[in-house]
Each structure stands twice: as structure tokens, then as C-alpha cells.
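With one protein chain removed, the remaining protein chains of the complex are shown where they sit.
After this line comes chain A, so read on.
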């Protein structure tokens, strides 16, 4: 389903939950609404579903305005955060519900339920009640139930929030595969950036009711258009005085500009580790944390404190060690503007030709 939203606004009392949101979604895409809790993601989802009224703006499905269409008539599948399975019905009953209220014939319902049970890997659990299932199974029932009436759009509200970390990973890729296979347009809400990056074709970053940026995960990572997006995606530290960092002296031309530096922009090591020693500054290791698959190193560089990763294969650093620090790039921003700046000293100042 092709979706177009323009000038969307929603207030709950005095609280502006959604502010002037515009976007367009192509058929078949998997979209992640990402943002901090209470930022308005769920409100947008619920307005698309028709569970919340629209104060201002338009929602168009296939170019047709659906603002006043009740949820029953929108043809949308919705997976709720806590699944909201019908407790007094079996797995089969839950999946069949949407078909029964649509007055499908008995044989068609039976066939469709069997198909979905098969698809979601719930064979053998048809007669169980929701409280007899594990979290992951319940999630799959909710998914099957939402898909049963063949919706054109699938909305998922924090679909993995109530599942423990290990199974969450499996379910994510399962969901991704499933949606790919069915080719159904889907929008899911999450506050977990890993989840959005891993699953979504396109991410929409929502903060304080506004759509901050829309794009593929890579685009958003590479080219954040606002300081909020830059700090929300990936890990980072903010440095107030950028011009003091080696290689970023030119930043002094823009007073009041701060830098956001990601761990992967920073390299630490012994002088022999670097080809261009002139681009590195001396720093001191403050802390090292073991992260399971790598070291997280906190390093002090003048007044600034930076964070970086270090491979487990390399020599182990200890707090107090003196190291060379190379900053590849920084994301600079001030009140009006934001841009990415490369380390000027990395371009060899005196190329030697032999």
C-alpha cells in the first residue's frame, strides 16, 4: 500500500504529541519509526491505524483520504506491544477471529488458519491458550492473527519489547524474512537503534513529535541532518572546543560550534601503528572496558575525553598508558548548521616523491 502523510498534528490536552509530520512510503517497504520513548512514534502509528483521531493533516492510502475511516475499514494488520491476544481463545481461535467477523466461509477460514499456522511455525500449538505459550510464540500468534485477513499494511508497535534479548535476535531476522517473502508494506515502532538498523529498509527518526530525518540506515548514519539524529544513532561523545583537537584547527572560524565524535572515528595506538604520525596527538588512557567482542577505551586528550574501540587482537592497553590518538573526522554542528569535517592533517602535507 502506498502511504502519504501530510501536515499531521496531534495534541493530547496541552501536550503536542505529533508536530507537522510529512512522509511518503512506497509499496512493499519496511519502515522503522525510531526515537526515544514518548516521542510520538506510537501516536503516529495509532493515527495510521485509525485508533487515534487526527487533529490536523491528511493520511492518504493509495491517494485516498482515510482520516475519517474507522479502523475496521482500513484493511490494516496491527501487532500490539503486548500482543493483546484474546486470552479466552486458542491460537486457532485468535487467528480465525478476523476471518470470522468478516464472514468468510468455514472451509476458507480453516485453510487460511492452517496456512498461517504453518507459516509462523506454530504447528502443534493450535489448541493452546495464550498463557500456555512462550513470549516468542505469542508474538508469532499476534503476527499470524494480524496477517490472517490479508491486510495491505502491517503496523507493529514495539514488536520485540517484551521478549528477552536472545530470542529477540532470532525473531527480528524471522520477521524480516517473513515480511520480505510476503511483500507487505510494514511500519514498526522501536526505541532500539540496533533493531531499526538491522530490520528496516528505511528509518524515520522521530523526536518530540517531529520527523527529524528519513532515509536508509546507512544514509542516516553517514549523513545525519540534525545533532539529535547524530547523537541518537550510534555511540558518540560531544566535544565543546573543537579547534583544540589536532587537525581541526580551522573550526575556530565558527565560534560556538561543537563536535560530535563517534568511537569509530578515533584510532589509538603506539607511534609505530600510524603512518602519518604528524596527524596524531598524545593522549592518556583513562579506562578500558571489556565489551565481549572488543575493548572500549576511554582516552583523555587535553580537556577532551574520547571513546573508541580496540580490537582484542591488539596489545592490551592499561589506564595511565600514553598513546597516540588519531581523529579521522568529526561531525560539527552549531545552532544553524551541521556538517562533517575530515582531519586536515591526514592529507599528507609534504608528499615525498622519489
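Going forward, contacts are C-beta pairs under 8 Å (C-beta built on N, C-alpha and C of every residue); 3 or more make two chains touch, one makes a residue touch a chain; residues count from 1.
Heads up, the rule we're going with is that contacts and distances are computed from a predicted model.
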| item | value |
| --- | --- |
| Candidate names "Transketolase C-terminal domain-containing protein", "Putative protease", "Molybdenum transport system permease" or "Rrf2 family transcriptional regulator"; UniProt protein name, chain not shown | "Molybdenum transport system permease" |
| From A:149, A:215 or A:234, residue that would touch the chain that is not displayed | A:149 |
| Touch with the omitted chain, as defined above, among A:71, A:135, A:215 or A:234 | A:71 |
| Touch with the omitted chain, as defined above, among A:1, A:84 or A:162 | A:84 |
| Touching residues on chain A - with respect to the absent chain | 49, 51, 70-73, 76-78, 80-82, 84-88, 97-98, 101-102, 129, 145-146, 148-149 |
